[in-house]
Each structure stands twice: as structure tokens, then as C-alpha cells.
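Quick one: this structure, given as C-alpha cells, is what I'll be asking you about.
Omission of a single protein chain aside, the complex is shown with its protein chains in their original locations.
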Amino acid sequence: MQRLAARLRLRTVIRVVTPLLLIVVLGGCLIPPTPETTQAKDIFSLYTIVFVMGAIVFFGVEGMIVWSIIRYRRRDDRLPDQLHGNTLLEIVWTAIPTIIVLALFVISTITLTQIDAKSSNPAVTIEVDAFQWQWTFHYLDNDNDPSNDYSVTGTAADPPVMGLPTGQPVKLILHSQDVIHSFYVPHFLIKRDVIPFPAGQQDNTLEFTITEAGTYAGQCAEFCGDLHSKMTFSVQAMAPADFATWLADAKAGNTPAPSVSPPANATTVNITAEQIAFDTSTLEAPAGQAFVIHFVNKDTVQHNVAIYDASGKALFTGEIIGQGSIDYQVPALAAGDYHFQCDVHPTIMFGTLTAK
Amino acid sequence: MATTTLSPRTDSYRRSWVLDWLTTVDHKKIGIMYIVNSFLFFFLAGILALVVRSELAVPGLQFLDERTYNEAFTMHGTIMIFLFVVPVLAGFANYIVPLQLGAPDMAFPRINALSFWLLPLGGGLILSGYLFGGAAAEGWTGYAPLSGPNYSSGPGTDLWLIGLMLVGTASILGSINFIATIFKMRAPGMTLFRMPIFVWTVLVTATLILLATPVLTAGLIALFIDRNYGGSFFEPATGGNPILWQHIFWFFGHPEVYIVILPAMGVVSEVIPTFSRKPLFGYRAFVFATISIGLLSFSVWAHHMFTTGVVFLPFFSFMTALIAVPTGVKMFNWIATMFRGSISFTTAMLFAVGFLAMFLIGGISGVMMAEAPIDFHLQDTYFAVAHLHYVFFGGSVMGVFAATYYWFPKMFGRRLNERLGKVHFWLMIIGFNVTFFPMHMLGIQGMPRRIADYSPDAGWTVLNFIATLGAFMIALSILPFLVNIVATFINGERVGDDPWEGNTLEWATSSPPPAYNFDRIPPIRSERPVFDLRHKHDREHLAAEAAMTTVEEQA
Partner (left out) sequence: MSVEAPAVQTPATPAAAQHRSAGMPTPLLGMLLFIASEVMFFGGLFAAYFNSRAAHQGEWGPPTSAPPLEILPIALPITIILISSSFTMQLAVWAIRRGDQARMRFWIGVTLALGVIFLAGQLYDYSQLGFGIGDGIFGTTFYTLTGFHGAHVFGGAIGLTILLARGMQGQFSQRNHVAVEAISMYWHFVDVVWIALFSTLYFLR
């Protein structure tokens, strides 16, 4: 009888502890990614404190549950003592959690103040434009001339890279062109929503100081529609001197090519983008001679027109523009069918261009 | 125990049983319809979950395009919350509350029926989006401007809005019914502090529904006006503010999650004392904790908006963490009930203890996210998904199954098979943890939620694959449950009035009860009238009861 009871107890222990162990093993890493900004390090410290408290509560209370159900299994038909309550106990287990909660609140508010501090003179200011479903990073400098600013827009194949200096405060202005998005870099342990506020309300900003050089992945963290999962980007942090070089190179590479006037009698092919769709899926152009694509973008979202051959090689990549129009000078194409698409939305906006 | 020999059996009058059920205003039949309807939606939403998990098992889009995936998780959330977990608990409340009060029915039986029939109607409308160009695909939270006219054209979202308005109305009407019943139709001797705890949780839940759901209705109507009449509530171009939607939605949305958990806590508070053979420890503390949770639930909504940059973080962070205190009080009281008890591990008790173990984890992850700086990292990641499933599934759904195994004999006069029940429980709780525990890690590593696909370089593949395996294990666990139900209807073990040696009035009548519930009601001198009746010859008990009554009245 004793042996049976002991075996039953053992079976219960196994049945209860195994799932718990499984959890802990599966648990593996409940530790956040290595924090790479000063703010992230503060958040990481707070996380450690809160996590340890959580673990203590977890093991303590789960332990009490497991112990109670094993120790107080029904063994006979005796009615146990009909305890109704104990006021002192109620007070104790109300007061102690309240104190813990208060302590957590104090620590967390201190951390919040630390990470929210804004610097008066950020080294880099970038306007982050979020739109369905890509990002544009627009590096602002202090002159009032936007044409020499460096700006990069991501495409599905080529998510945008935000180069940044380490050790210096960086400020992001988060602007949405359509729905709510969120700028999230896991290694910075932070995200901030990108919200299309009505006129007059200021865009959200996010400030941080990166501590280690490296490449850090990021992506949109507020569900924003069909291709939300594809709205990725990365941050490339480097020493300030390297950053200066990087930015200068980027600016140089971005100077628009001097405009070439179209050849006389060049054929113009028209195409319009609206509501994240082209107005046609077939285009015709003359074979063997350069022509112009007059592209009208009616959306606030960025689009372009690019032409590829059958093997997927890009024959012409038009500049990505926001709302507005542009004349693309397309080099001559041999007769045949080509695939055209918007590089920003290649799975939705595409068609066939026939040169004949 | 007195059985009903005085009444004619209801089936001695010939009539079509279809018509009977379609036109019934009997709270017991309505309760059963609520429960059956809810479980059907549960299976549907569960299949959607399997669809989602199958797609996420490995990187790359294997079966779905992004739009279909987005519809799937939107419908999964909407159906689970509005068409399963709230109505199923309402169904149990509908069946059990009048019985526990010693009442013959609810206060407004016809409105009770209307409340039920609005559910399949509303649910049908929500789902009909699939037939009209695509279901709603903006997440169950439907944030503007994504859910507005410019970015979700098509009737799917409008049908979702109208369906939810109907379901919300059903809830509100139901809440009026419960509050009126509880205040006006208790049997003589049943003071408020002698009501079963389940009834208390239903009372507070009904109050939350009454006050929070109309705000959602206002928001749904506002969005409908934006989408169809050129309104500007949430449209920035014409002066509206998308953040307003979040405030309105979460002012409802947060009390909603307490609407979902409180009745399940009530169930657990019935099951644990019964199978520990001890009264619930700290009845009054429990009542006050429940009321505190109800009140506090209205003060925390903006913790869903910490990363918007427009909320006053310290206040909401503090109130959110504070709600852990009354919840902790309940947890300790449940453990104290089992402590020095005499515990039988029926399936109902297993699910109740499972609730304690799993809800604790959900509570801890919630307090972690209550700290705003931590939430900056974890908001909108799989950590939130893990948290919400530990409280919704590990909490409420465990409570729902506890209620099912506990009250099935009362409803149908037959006990569900314990062996199959245990298989169901263990498969489900193990599968549940295999699915959702890894999601804590995924979130901490930075995997956002609501993504149809993820990069193979992110390092999230293994955990996602494990989570998918767990999901199929949960699905598998439903099989012994269904087999159990069918087999029990065919040839299950019959039971009498009180198969579990319960404490409350539902065990003082036959299983199932007659149409009017009671021939005789035992005297009500405490919160455990049936227990008292069972022990009325025990002089020791009577003396203790007499002594305790004075203490209780003083307390």
C-alpha cells in the first residue's frame, strides 16, 4: 500500500515535472539580443531585474501549486478541516505584491526617464518615411537644399540600409505616408510607431546612441497590410570617420545623372501608377530605338518602372519617385517580350512590354 | 437528495423538438445552444490557427499568399474572442447562474433567446466576408487608417463591423439579463455574500460588458461612417486622428479581456473547493479582488499603446502592474483552498489546476510588459502573442473545459469518461506549452507578430517549427474530447443529482433539472447550502457552522 502510494506519487511528479522541464529546456534563451545602444543597455538592465523577479515568482508559486496537489491528494474519506479564511494572511499577500509592484514601477520610471532623454544636438537627423510596404531614409543636413540630401528607398529585392555613426546621438523623424507602421530594431530593444497624424500634430521622433559597430536587422512592427512582412531594413553602424566617408560616397552616387534630352521623334509610352497598381499590364514600344516612358505616380507611395529580360537581368531601372511624374529615357530594346515591374512592389505591379 | 418526483416529464407533451429548441426561452436550453454554437466557432477558429501555424512552420510562403494569411489571423482572433470564449462562458453562466441562485429562469427569458440568436447571425455576417471578395484582414484590432476606406476597400471589413455590432448588442442584452437576475431573483436566504463565487464573477463580468461594449459599438459605427459616408473620425487627411480609434478600441478592449477571464476564474473557484473537499479559502477577499479587477480594468487600456508616443506612460504602467495584486490574491486563495485539502484528480480538477499553472505564466509575462521600457522591445512581437495565449487559452479555455467536465453531468445526466478526459487534458496542456512557450523566446529575439513569412537568416525557424508541432498536438487533443462527448451521449455512466458532492444549489435538483429547476430548495445559511444539507446531521459541523456564521458576519 505504501509502495503503491509512493509509485503514484512518483508518477505524478514525473507527469508534472516533465512538462515544466520541457518548458525550461525549450526556454533556452529568454534573454534579449545584445543591446547595441546606450538606451538599449538601460532597458536590458531593467529587463534583467524584472525577469529575475518573474522567475522567482514563477518557481515559487508553481512550486506551491505542485506541492499542494501532490502532498494533499485524497487518501481516505475523512473530511479535511473546513478552513474558511485568514484575514492576516490576506493582508500579507496583498501588501507584499503591492510593494513589489511599487518597486518595479519606481525602477521602470527611472529607466524611462533615462532612455527618453533628448539631446539638443544630434549628430545625424534622418527623416524616415514609411509607406506600404517599404522605407525611405532621407538624411537631412542643415542647409535648406533638399537636392543634395542623400535619400534611399528600399525595394523588395533590396531593403534599404541606414548607415549611422557609433558613439553619437542620432535622431529619427518618423513620418508615415499612409497607415500606421512601426520602426523596430531588435538589437536596440526599442520600437516607435510611425503614425499619419492629422495636420499640425508633430511626427514621432526616436533618438538613440549606438555603442558598437555592426549591422542590425530591423523591420516594420505594426501590421500595415498585405506585405507587412516584407518591410525590412537594416542599420549599419560604423565609427564616425567611416560614417562620414560612407555618407559622402552615398551622396555622390545619388546625384541624378544630367538630364538627357529625348531624341527627336522619340516615342512616348504612358503608364500610371494608382492605388498600388499600374493602369495597364501591357506596354508597346518600338524595337531598336530609344524611347521615353512617361510615368505618372498618383500615389503618395513610392514606385518606379523597371524592365527585365527573360533571364531576370535588369535592362533599365527607372528612378523611384513619390507622387508626381517623370520621363524615363529607356535605351533601345531588341524586338521581343520583356517583363516590366515596379521594384518596390514587384509581386503586385508588373506586366509585359513588347518591343516591335 | 431530493429528486423531482412531483413534476411531469417535459417530454410527455408531444411536440417537434426542432421547434422546441428554435423557440425556447428556457435558460437551460439557451445555455446549451450557446455552448454548442461556441464550440463550433472554436473548431473553425482552431482550423484557422492550424492554417497560420502551417504557413509559419518554415520560412517561405508555401500554401498561402499574404492576403489570405492576413485574413486567417484576423478571423482567428475575431472568432475566438467574440464568437467562442465570451459566448461559451455566457452559455455556462446562462445554464448555471439561475440554478445556483435557486431561481426558475433568467429575469428576461425572451431577451435571453434574442441574445443567443444574434450570435450565429453576427458570426455568419463576419464570416460572409469570405464570400464577398475577402474577409476582413486588418487584425482583430482593426486599426485605422488601415481599416479605413482608403486601404481596405471591399465589403469584408464592413460585414465584420456590422457582425460585431450585432454580437456586441447580444452581449449587452445578456449582461442586463444577468445583472437583473442576480439582484432580483435569488432564493430566500441567499444574501449577496452567500452567492456562489461563480455568480459573483458573472455579476462583475456583466457589469464590465454593460459599460465597455457600448464604447466599442460607438467606435465600430464611427469606422463604418468613415468607410461608407465620407466620415473623418480616423482619416488624417480630413482632420481625423488614427490614435482615436486605438483609444476607443482599447477602452473596450482591455475590460474585454477581463470579461474573458473572470467567469473562468469563477469556474475554477467552484471546481477547486469541490475537489479539495474544503470551502474556498477567503471568500470575501475573493469577492473584493474580483470587484477591484473590474474597476481597475477601466484604467489600463493605454498599455496597448505604449509605443505610439502619445500616452502618459507612468500612469498606465502603474495601474497595469497594480492589477496583478488582486489577481495574485486570487491565486494564493486557490492554493490555500487546496492546502490541507483532500484532492481528487477528476478531469475538471486537472483543468482547474492547469488553469492555475498556465495563467500564472501569462500573468508574469503581462507584468513584464507593463514596464514601459520593456514593452518598447516586446510590444507587437511574439512575446505579446505568447502572453495573450497563456491568459486566453491557458486561462479561459482551461476554465471552459473544466466547466464542461464539471457541469456536463448536471446538464445531461451522464458523466463524461474520466480516462478519455485525462488523455484530452495531458495532450492539450503539453501541446499548448510546446506551441506557445517558444513564442516568448521568438518575441524576445525580435520576431514581430502578424507576419506571413520571415527570413531564413533570422534564426527563428527552429522555434517556429516546434510551435507548429505543438499546434497540431492541441488539435489532436480535441479528438478524445469529441469521442468522449459522443460516446457519453450513447452509453455514458448515468448520474444522480450530485455526482461530485458539490456545494452549491445546482446540485440540489435532478440531472438534468426539470423545466422550472427546483421542486424544493434547501435552506440557505451559507455559501454552501448543499454541503450544509449533506452534513446537517453532523453536530460538530453544525456547531462550527454556527460559530463561523457569526465570525463571517463580522468579517
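Just so it is clear, A and B label the chains in written order, and each chain counts residues from 1 on its own.
Simple rule for what comes next: contacts are C-beta pairs under 8 Å (C-beta built on N, C-alpha and C of every residue); 3 or more make two chains touch, one makes a residue touch a chain.
Just so we're clear, the structure is a prediction, and the values are computed from it rather than from any experiment.
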| item | value |
| --- | --- |
| Identified contact with the non-displayed chain, of B:60, B:133 or B:239 | B:239 |
| Listed residues A:18, A:48 or A:201, member touching the removed chain | A:201 |
| Absent-chain contact - pick from B:60, B:230 or B:496 | B:230 |
| Sole residue of B:248, B:356, B:378 or B:530 that reaches the chain not shown, by the stated touch rule | B:248 |
| Options B:35, B:48, B:107 or B:259, residue touching the unrepresented chain | B:107 |
| Where the missing chain touches chain B, by residue | 2, 102-104, 107-109, 172, 175-177, 179-180, 183-185, 187-189, 210-219, 221-222, 225-226, 229-233, 238-241, 244, 247-248, 251, 516-524 |
| Chain A, residues in touch with the chain not shown (by the definition above) | 198-201 |
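The working rule: only the chains that are shown with their structure count from here on.
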| item | value |
| --- | --- |
| Chain B contact footprint on chain A (complex, rising order) | 15, 19, 22-23, 26-33, 42-43, 46-47, 50-51, 54, 57-58, 61-62, 64-65, 68-69, 72-76, 78-87, 89-90, 93-94, 97-98, 101, 104-105, 107-109, 111-112, 115, 132, 178-180, 182, 184, 186-187, 189-193, 195-199, 201, 204, 217, 219-230, 232 |
| Complex contacts: residues of chain B adjacent to chain A | 66-67, 70, 138-139, 143, 145-146, 150-151, 236-237, 239-243, 276-279, 281-285, 307-310, 313-314, 317-318, 321-322, 324-325, 328-329, 331-333, 335-336, 338-345, 353, 356-357, 360-361, 364-365, 367-368, 370-374, 376-377, 379-381, 426, 429-430, 433-434, 437-438, 440-441, 444-446, 448-455, 458, 466, 541, 544, 548, 551-552, 555 |
